[in-house]
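Left out: one protein chain. Kept in place: all the others.
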Amino acid sequence: MSKQSQTPKAAPAPSRSMLLDWLAIQRNRITILMILAGMAMVLPLVANNYVLEILTNAWFYVVLCLGLNIVVGYAGLLDLGYAAFFAVGAYTTGILTSEFGVNFWLTIPVAVVASMITGVIIGGPTLRLRSDYLAIVTLGFGEIVRICARNLEITGGASGLIGIERPSLFGLHLNQINHFYYVFLALAILACFISYRLQHSRLGRAWQYVREDEDAAEAMGIGRVAIKLYAYVIGAIFGGVAGCFFAAKMTAISPETFMFQQSVLILVGVVLGGMGKIPGVVIGAFALVLFPEVFRGIGSMRMLVFAVVMLVIILYRPEGIWPARRT
Amino acid sequence: MSTLDILLQQLANGLILGSFYALVALGYTMVYGIIKLLNFAHGDLYMCGAFIGFLFLSLVSGLLGESWGGILCSMILSMITVGLLGVLIQRVAYLPMLAAPRLSILITALAVSMVLSNGVMALTDGEYEAFSTDLGFEGLEMGNVFVTYTQIALVVSAALLMVTLFFFINRTMYGKAMRAIAIDQDACRLMGINVNKVITLTFFIGSALAAAAGVMAGVYYGSVHFFMGFVIGLKAFTAAVIGGIGSIRGAMLGGLVLGLLEAFGTQIPFIGSEWKDVFSFGILILLLVFKPTGLLGKTEIERM
Amino acid sequence: MKKSMLTAALGCALTGLFMLGQAATAADLKIGIMVPTTGSEATAGKDMENAILLAADEINQAGGVLGMKITTTTGDDACDPQQATAAASKLVSADVAAVVGGYCSGATLPTLKLYGDAGVPFIIAASNSTKLIDANQGNAFLVNSTGYDQVNTAVELFTSKGANKLAIIHQGDGYSEDLAKLTKEKWSSLGKEVVAYEVVNKGEQDHSSLVTRIKSKAPDAIFWTAYYADGALVIKQLRQAGYRKLIAVGDGSNSPKLLEIGGKATEGVFCFSNPTVDYLPAAKAFSEAYKKKYDQDPDAYSSLAYDGMKLMADAIQRAGSTDKAAIIKAIAATKDFKGIAGPISFTPKNTLAHSNFVTLIAKGGKWVLNK
Amino acid sequence: MSDVILEIRDVETYYGKIHALRGISFSVEAGEIVTLLGANGAGKSTTLRTISGLNRAKAGSISFMGEEITTKSPHEIVSMGLIHVPEGRRIFKGMTIKENLELGSFTLKDESERRRRMEHVYELFPVLHERRQRDAALLSGGEQQMLAMGRALMTDTKLLLLDEPSMGLAPFMVQGIMKIIKRLNAEGVTILLVEQNAKAALKLADYGYVLETGEIVVKGKAGKLQQDESIVKAYLGE
Partner (left out) sequence: MPLLHVQDLVLSFSGLKVIQGLNFSVAQGSIASLIGPNGAGKTSVFNCLTGFYRPDSGSIRFAERSILRKKPHTITRQGMARTFQNLRLFKSMTVEENVMSGLHCRTHAGALAAIFQTPGQRREEARVHRISQECLDFVGILDKKDWVAANLPYGDQRRVEWARALATKPKLLLLDEPAAGLNHNEKIELIELIRRIRDELDITILLIEHDMGLVMKVSENITVIDYGQKIAEGSADQIQNDPKVIEAYLGREDDEEA
């Protein structure tokens, strides 16, 4: 009630001082980003393997969350089976390297194509559905992918694949956690960059139009199915590529990693941080990884505390942790 | 066993399992129908129902024994307790979120689900608890088809609950108000219906039904576990969507259809039982592609 | 304003992480324990941790190893591959001399690479998927008999009971699938028939349709290779549907809970088991000490975990230093170490030289040794 | 002192950020038919929604039978006997006609009273009786309007708010509805009528108000307004 009680104030017209303020924020933002990036870069010099492992995992989830953010945050589609795309990437790399001896880097384009195809297969016929139905379809699809991975011979069945080759980069064999730390940091930065560019493009706007009002968007000449499919496929590529590197880092993958809970976890990261807001999603991904790790000491209460904190955050900030762009 | 016998037995299996799914799916569909929320915590209410039933059974078994009397008594107590829990959840977690973006409220539901399952996990240390009752294996044998008395009792009680619900929904003022709210909330307000009260009642009934199913599962299968709500929650959700989410009759039909799909899915020649979930999810997706509102769901005309 | 608070919170979290990963004081012998202490398998994991701590206490009271006191650090793998790598990194970062533990095969698997690269000696107490053997880089040792040994024991039992048609059910995880697959291969290689090879989803409760399918194939014996919780339900429903022939379960189902949940349906079920304290005369002292210290009975894998710790201490003593390579060498050279679960020696593949599997049978709601 | 049943003072209402009612005041006396006229978007429906509590007034006060109802919730207002038949009828499609009527008497606890009122409604609208077991969605537009009105009469109605009852109806239907309104009024129900069909409405009403962009711009006795050129202008061009 109280929100509505304020009479509609005219939004401040952009004045000169506002402009200066805005520029200052912009400058500050860049400084903050530089400092954070610098910290991220030098971290492996001071941190031990455990910390690096955790942070590598965090960067990895940043990529996944940003990928899902394109589907959920930008295009407004509920996806409960995102782990499927991640699985497609991981298994593509896993199968190609361990069974056929293909070079890791060559598996990435294959994984991209595979995840695109998967995205189209699932998205094509179902994106016409309204969001709640889409939820169950994506959920079912995620389960189908996992069950296939579990039952098929080529995916190594329930035990999964082991002995996935780790790649070399410019002659350096990526074999230590700090290597992977940088690999995933680079992936995360790339994911942020691509997300940013997409968000502020014709396509990004189209996603926002469709999310805000499908019918009005249609009336403006934006084909909603095609636009949603675009989001789906790009989100799938993010997941697929992240999966490739995940497989290389873990050297062993099994279907357990791609359960429904994984999809939910990624979704939680996106929504908790703030759908559609890149810094929010990054924070969400970090919270996802750091929180359970920091509170591991409290044992069986840990996930309960996590769930309660999550509930409280969502109740107090339904739009996510990160403040909205404008009100 | 002849092929016919197998098919008949699978038919019986499917119907038994399906009546179970239907009972849980009803809660899903009622809540969805009335506030358009996919209550992901519903499966966990089922789990809580089983645990609370287990707790009550161990309390009352001294007085009433571990047989039908005690079970019935603990089932009713569990239904009431979980019904209230459902109401509490609605008040604390869903009511403040009705105006928020749809995705946020779904995440709330997921969070509630996590709170419940992790809460029970913390309380029970993740242990399986044996729900020991001395119900026998005797049953009816018709040809080669065999159904135990427990299974019959299970189906009968599920059917009774559903008939009661059906009666409530169609014959009482509150039941009619529930259906009306699903159609048009504002119009209901103008009829003098206290919409919030009816929503609360819906949560109570839906949760109580889940609890009933949970206790029945505990008794029949003989164990309870914090994770037990997950699979059934998924299945009930699927059943509700197959039937047309929001439709009471749809949930019942969807439950039976899913039960039968799974039973016969195990029996498909050439491919093993490990594919049965792919089979049922595949059918679900195909169904939604060709009939996006489920079997009994209504197509809505949207006006500009 | 909000943003700076967020940054601060992030900073705190990171600092917290650093603290967690910090090393302990020197002059102690640091041993890592890797078991699931959270998540669905926490009970088993804690039981193993208890047994290891008990062993460490006893060693310390007897003067320690090479004059050093044993201190332990626990890494929680939560029975999850991703968390397991984090736990392994934590232990490696804490600079432990060796690691004892390993419960879920799926979680242990990706850690082998980490321990292998760091050259950390690793005694695997419970995980026994045969995949572990292939992924081992030479530093890991399995003190639990592997699937191969279990399959031999199982096949022996089925053959002795005159079974020909066998049905195998697993649960779609690495451990139970591995066991099922090996049994299937072995059984077929003997020229006998596997009439059903099925999967049950974890957490599913109703198995009636599967039971009907299996019953229709009329197997002489049914082998459940997965865990007790769902196993009890499957057995109960099999018996309920009128299946009266032989049912056996793998070591993952070796728990009194199976009998408790399954009730009278489980009467007469066979179980292949690694040696648990109840059937080990040598474990009496351990069992009592455990009860005294933790006020509860030791569970299935405690004896192996206990042996693992003792063996590790013994090997370090023999190596004469905490040099990791030397320890590995010493473990490999172990000859009939007297564990409470039986003598330990290793094959060239670092698995147990002599199977210590036993067969149990459910009688009167209890597991007893099948004679 | 005349018997004022509904009193509205300086009411302001927002739809989100849109200032829909900009301070309107008027009153309805017991036994009257009062009509609100105006173009689409002028605020007529919002006025009714604000009275019945579906929308909250941001400022001003509304009182019904001497009791302040500004902050009461719709179901409380309904139980006082103020019934709102919304625009577009909003009947419960998918439920039978009988069930629709029963819902109208939700606030009644007495079963025999409910039956009595239902008889009364059936008498007013015989067609509803004929089809009482059928799905309300299958009714024609006019029948739906009858059902909506019948539903509103299922309780102890003192003031009836009717929002565009003639919308989309054939002329003979419009006449029928107007006749019913007249009859109800004769039976003692006070009526606040929002109508597009200005002529028909003014013919029926005792008093009329014309709204434009959330404000009352013209008011007067219905007979007088009927003669007023400006009203005709507003509806059929100059």
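Observations
As written, the chain order gives the labels A, B, C and D, with residue 1 at the start of each chain.
Everything below uses one rule, namely that a contact is a pair of C-beta atoms (placed from the backbone, for glycine too) under 8 Å apart; a residue touches a chain by one contact, two chains touch by 3 or more.
Just so we're clear, the structure is a prediction, and the values are computed from it rather than from any experiment.
In the complete complex, the residue from D:Gly23, D:Gly60, D:Gly141 or D:Gly223 that touches the missing chain is D:Gly141. Touch with the chain omitted from the figure is made, among A:Gly204, A:Gly239 or A:Pro255, by A:Gly204. Interface note: of A:Leu43, A:Ile194 or A:Val309, the residue touching the hidden chain in the full complex is A:Ile194. Where subunit A meets the chain that is not shown, the touching residues are 8-11, 13-14, 194, 197-198, 201-206, 208-209, 212-213, 215-224, 230, 234, 326-327. On the side of subunit D, the interface with the absent chain consists of residues 16-19, 39-42, 137-138, 140-141, 164, 166-171, 174-175, 178-179, 196-200, 203, 212-213, 233-238, using the contact rule stated above.
Here is the rule we go by: only the chains that are shown with their structure count from here on.
Here the CA centre of subunit A is 32 Å from the CA centre of subunit B. The set of subunit B residues touching two or more other chains comprises 121, 125-126, 272, 274, 277. On the subunit A side of its complex with subunit C, the touching residues are 32, 47-55, 57, 150-151, 157-160, 162-163, 175-177, 250-257, 279, 283, 286, 290-291, 293-294, 296, 299-300, 302-303, 321-323. Interface of subunit C with subunit A (complex): residues 2-3, 6-7, 10, 13-14, 16-18, 20-22, 37-38, 42, 76, 80-82, 85-86, 89-90, 92-94, 105-106, 109-110, 113, 117, 129, 131, 134-135, 170, 172-174, 176-178, 181, 199. Of all residues in subunit B, only 1, 5-6, 9-10, 13-14, 16-17, 20, 121, 125-128, 130-132, 137, 146, 148, 217, 221-223, 225, 227-228, 230-232, 262-267, 272-274, 276-277 touch subunit C in the complex they form.
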